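First, the structure itself, so that you have it in front of you.
All protein chains but one are shown in place.
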């Protein structure tokens, strides 16, 4: 872990809803653009935002396959928390964002990594869902609660999303 | 922008659910009553809390009219995040609040403005939904991410609701 400055920004991404995850990344990118070290800690449903599109089921048992089947695989499958309307709302919102040149989630994720935002992924959630590091996009670090709190303690800004 | 003290409180209101928006205003009013400068930054669904009741559709294109049609127009139309039950839960909760003399949302909004809480509205969300300043209640300031972070950086308390 790099040396810790005391004015970091740390966002716990608990939600897996498209709109909330987008908000998290927009905030993170805003903060990193202003020169701050930013950490995102993905836990519970939030982990869906950093899963690979083409997650393999090899080596997973029945219940792990069921989780994999029921949850969105990767950033392109997340839905709005509200007004999803069987997908129409989510589709319409994305279309509108493209028209307005607002960055969509996959771009936000890529941009975040290029700007040096750290991606930490909750090891307890990974264990619960039967995920391994191979199921996550590149650049993710497995992390436990202690690592999270060390970062939070060095952060002047902590959100739960 | 007024000179910035370093012990401000800033709440990002992302949700448009009645209960969460009420919580945001109650927290904000509590903080301002204790003498702190309080800022509310409305983004995404949260923007519904500061929209005018009688929003006009003039000058809006098809997709903007669809957004206007699908989203609650103004503070009286917001619903509970849970237990809405086709409106019965929301109605019952409001009735109970009146009986218990708990301030309803429109009063909270008015009180907040009288107490000097700043209302900042995310310009990216306004652009996405095709809203102009005319669609918002009086006293709102359009603001971008940079303004938000400047306030957050001067705040000792930052929430995401």
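So that you can tell them apart, the chains are marked A and B in the order they are listed, and the count of residues begins at 1 in each.
The rule is short, and it goes like this: contacts are C-beta pairs under 8 Å (C-beta built on N, C-alpha and C of every residue); 3 or more make two chains touch, one makes a residue touch a chain.
A quick note: this is a predicted structure, and the numbers were derived from the prediction, not measured.
The missing chain, though absent from the display, is touched by one residue of A:25, A:119 or A:148; that residue is A:148.
Taking the complete complex into account, B:160 is the one of B:67, B:119 or B:160 that touches the chain left out. Residues touching the missing chain, restricted to subunit B, are 19-20, 23, 26-27, 30-31, 34, 82-83, 89, 92-93, 95-97, 100, 102, 156-161 (touch as defined at the top). Residues of subunit A in touch with the missing chain: 12, 14, 16-17, 43-45, 63, 66-67, 70-71, 124, 127-128, 145-146, 148-149, 152-153, 158-160.
We take it that only the chains that are shown with their structure count from here on.
With each centre defined as the average position of its C-alpha atoms, the distance from subunit A to subunit B rounds to 26 Å.
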